[in-house]
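One protein chain is absent from this view; the other protein chains keep their places.
Right after this comes chain A.
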Amino acid sequence: MTTTTIQRTSPSPPTAAGPPRQRRGTAAGIIGRTVRYALLLFFLLIVLMPAYVLVVTSFKSGSDIGVTGQWNLPERWSTESWTKAWTALGPSFVRTFQLAIPVAVISSLLGAANGFVLSRWRFPGADIVFTLILFGMFIPYQAVMIPLREVVSTLGVPSGIPTLIFVHCIYGIPICTLIFRNYYATTVPVEMVEAAWVDGAGLIRTFRSIILPVSIPGFVVAVIWQFTSAWNDYLFAIFLSNTRNGPITIALNALAGAQSPDYAASMAGALITSLPTLVVYVLLGRWFIGGLMAGSVKS
């Protein structure tokens, strides 16, 4: 797999790359196909099982939530638990949008600028710089987190969402740079940039007039990636915020981690928490897949 995977959002028709499908008529072919579909369906059910539990339990209420019959459909469909969960999570739900949207926009812009320079305006030593940037993507954040708390408070960033925006943007630079660098390396011909250069366009001019207009797919991937990781983050959240000013993962954990948790409300809460990223994923899933592959560095 090369850097091109980023654009290959929906793989080419199978038969184009693969061998001819197994001959339909033969017994072996029929058995093979049946086994394949049976396995695929089996795994489909396994993967969906937790989703079933979440949905079913979230619509139960009162005596319906016993240990026995946990797997049954609700005797009476009730939205009581959803109301309860929303009451607990509502404010942090809004806050998390205030976190994830700026993070997605700012990180992508930084990533686009870096990616362009590192792919098409390469200076001596660019490879080493790029490798040093990438390393930031893999570090366990615990290794920076302890002094980080002191640094952000010294810098005077207000705690809670502003702090989280700040740190997500910084630690998002490596992955966004990677996404855009791979994207530009495969879609923008060197000649195009050189031609602009010969015509006397400077870096900023080239970036604005030539690069940005073709960058939409890169932006979609980076925005989805950063939105999702800021939305789903728990580690930075627990270190740098609290239930009063933190994002939704903190609020959900407070709801679900209580001494005697209300299962139905926790599950409704887990669904509410997951809805935005699931919507993004369903609407833009093909891009998401592309982004995942870009995340694999290069192989």
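Note that a residue touches a chain if its C-beta (ideal position, glycine included) is under 8 Å from a C-beta of that chain, and two chains touch if they have at least 3 such contacts; residues count from 1.
We take it that contacts and distances are computed from a predicted model.
Colleague: Write down which listed name, "ATP phosphoribosyltransferase regulatory subunit", "Molybdopterin dehydrogenase FAD-binding protein", "Carbohydrate ABC transporter membrane protein 1 (CUT1 family)" or "Protocatechuate 4,5-dioxygenase subunit beta", is the UniProt protein name of the chain that is not shown.
Modeller: The record names the chain that does not appear here as "Carbohydrate ABC transporter membrane protein 1 (CUT1 family)".
Colleague: Can you say which of A:Ser61, A:Ser108 or A:Thr177 touches the chain missing from this structure?
Modeller: Final answer for the missing-chain contact: A:Thr177.
Colleague: List every residue of chain A that touches the chain not included in the displayed model.
Modeller: The list for chain A reads 1-2, 5, 8, 11-19, 21, 36-37, 39-40, 43-44, 47-51, 53-54, 57, 67, 70-71, 110, 113-114, 116-118, 121-124, 127-136, 138-148, 151, 167, 170-171, 173-174, 177, 202-204, 207, 228, 231-235, 238, 249, 252-253, 256-257, 263, 266-267, 269-271, 273-274, 277-278, 280-282, 285, 288-289, 292-293, 295-299.
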